[in-house]
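Every protein chain except one is present and positioned as in the full complex.
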Amino acid sequence: MTDDEAALSESAQPVAPGSGRVEAFSDGVFAIAITLLVLEVKVPEVEGGHGLTTALLHQWPSYVAYAVSFATIGIMWINHHAIFDRVRLVDRGLLYRNMFLLGSVSFLPFPTAVLARYLRDSDNARAAAVAYGATMVVVGLAFTLIWQHLLRRPALRKPHVTEAGVRRALRRSGVGPFVYLVATGVAAIAPIAALAIYGLIAGYFAFTRHRS
Amino acid sequence: MTDDEAALSESAQPVAPGSGRVEAFSDGVFAIAITLLVLEVKVPEVEGGHGLTTALLHQWPSYVAYAVSFATIGIMWINHHAIFDRVRLVDRGLLYRNMFLLGSVSFLPFPTAVLARYLRDSDNARAAAVAYGATMVVVGLAFTLIWQHLLRRPALRKPHVTEAGVRRALRRSGVGPFVYLVATGVAAIAPIAALAIYGLIAGYFAFTRHRS
Amino acid sequence: MTDDEAALSESAQPVAPGSGRVEAFSDGVFAIAITLLVLEVKVPEVEGGHGLTTALLHQWPSYVAYAVSFATIGIMWINHHAIFDRVRLVDRGLLYRNMFLLGSVSFLPFPTAVLARYLRDSDNARAAAVAYGATMVVVGLAFTLIWQHLLRRPALRKPHVTEAGVRRALRRSGVGPFVYLVATGVAAIAPIAALAIYGLIAGYFAFTRHRS
Partner (left out) sequence: MTDDEAALSESAQPVAPGSGRVEAFSDGVFAIAITLLVLEVKVPEVEGGHGLTTALLHQWPSYVAYAVSFATIGIMWINHHAIFDRVRLVDRGLLYRNMFLLGSVSFLPFPTAVLARYLRDSDNARAAAVAYGATMVVVGLAFTLIWQHLLRRPALRKPHVTEAGVRRALRRSGVGPFVYLVATGVAAIAPIAALAIYGLIAGYFAFTRHRS
């Protein structure tokens, strides 16, 4: 067997990890990112007196930020699954777009921690809420990039997946970055309202995503 | 193919990730939450002298809290498995109830850390033990919500699962929030006794859950 | 169908998660515990001057402790796999012994961090090295408890697994706690020598475990 033949036989190998393995890896990253959120909730330091109850209640932004980010990553995990349910093959372009998505989802514990830390600090709450929203815009764009790629590469899709279906999913995926952009604008004025909107967006996606 | 037909063919897709994938994701979250507990056990800071042995022994509440929470999450993982052993299909309602359960289980490292930090502080031990118990009540309620949903939706259950069986599981699942509520009441008076009760509850569930 | 019949049909359910799922959960806990070890290696704080190189070299105990614990958990994972390779059924006793094992393995990042922090502190290095060894004795005992259970319950074993084989594995599993006990004794006198022994033990188990 010549070197060329060997190269040929090697090229019969898939150019990227199989769809199942990419999905399992992605599931792992989602599960870890969602569980790391709790590390953002800090044990309050109380010196003397019966102050722990007050201190625990006082840091309600931590609990709200935890809940909103948990719900959001949960919804994203479901959306991610909806994508790979339609994928038959993973090419390099899909692989790297997926890595970009995972990188932005894994980053979420950081803006969540920033928001939890500064939501009660009237001077800095705006910056914290904007940072949170901006990260969400990036995550949303990552989803859009993936759907765009699937629209352009029919060979990656499972047989039953129609172009019209992908086109609708792509349009719907554009809603995410757009509403997060608007919410980020609200965050620059009213950070607590923005946090409420972030929660509502997760709720909205939870209850509408399966309609087409 | 019209847009409507495409929608139709799409709707043949499951409305939620398959039961197997939800279970694998949940297993991941349980495994991570249980392993993150150790981050709550802090390396003591000792300045000069041979104080490390004393300091290590002194923080026994950390070790007890670690053990109790580890056992509790372990039992919850087993109970969670007992649920999905009976599930054939996951609908949106089950998916979100399960997300709520995972969100409350993932939160446990926080009250565990609070308890470990304040159990020896006589002023704040009560608040810490109450916070721990209150979280457990929420986790217990999440289990009840799931069994309730399975009772109302026979289509989600595997064929061999009877309504009477689910009804019994639902009743049994109500024991959890109830005893944790009582333990939380005890915590408001005697926090160390409450910690012992939290441990006993895990032991109780470990040894009774399979009877009906 | 009467309530009793329902109970009967339910009891046809396995009394514990299947062997495959317990193994997957255990693998997850091992993988997370081994990866969390790096959180013990702290970024040194250097104020002014070109001190970072020195500071990084100065904390060599962190790197050694990381390497020894990584190797040790890795070997334990392999040994754990050797157990479940012989298991056909998981009963409650095996399930809880396995949980005890996982709880002690997940705890290892803590004594590793203690050792890394205090190995260069001549006053406290002994206590740190003893704490590390003592944890290892517990982990070793957990393995012995599992083999003991498999010896007493032939029904849990795969058909090809002989009693003589389990008996030998049980004997061999007793070596671990014993040598760790001796090493812990050394640690009370010469902590750095003890760390070297902990590393050697991992190496010894790596190269002998498959002989019988």
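Note that the chains take the letters A, B and C in the order they are written out, and that residue 1 is the start of every chain.
Going forward, a contact is a pair of C-beta atoms (placed from the backbone, for glycine too) under 8 Å apart; a residue touches a chain by one contact, two chains touch by 3 or more.
All values reported here derive from a predicted model rather than from experimental measurement.
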Partners of the unshown chain among those that are drawn: A, C
Among A:Val29, A:Leu94 or A:Met136, residue touching the chain not depicted: A:Val29
Positions on chain C where the hidden chain makes contact: 27-28, 30-32, 34-39, 41, 43, 46, 48-53, 56, 66-67, 70-71, 74, 77-78, 81, 85, 160-162, 164-165, 206-207, 210, 212
For chain A, the residues touching the chain missing from this view: 1, 3, 6-7, 9-17, 21, 24-25, 28-29, 32-33, 36, 39, 92, 95-96, 99, 102-103, 106-110, 113-114, 117-118, 121, 123-124, 127-128, 131
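Here is the rule we use: only the chains that are shown with their structure count from here on.
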Chain contact topology (line, ring, star, complete or other): line
Rigid-body rotation angle, chain C and chain A, from Cα fit (steps of 5°): 180
Chain closest to the middle [Cα centroid of all protein chains]: B
Geometric centre distance via CA averages, chain C-chain B, whole Å: 24
Rounded Å distance between chain A and chain C, as computed from the means of their C-alpha atoms: 34
Multi-chain contact sites of chain C, meaning residues that touch two or more partners: none
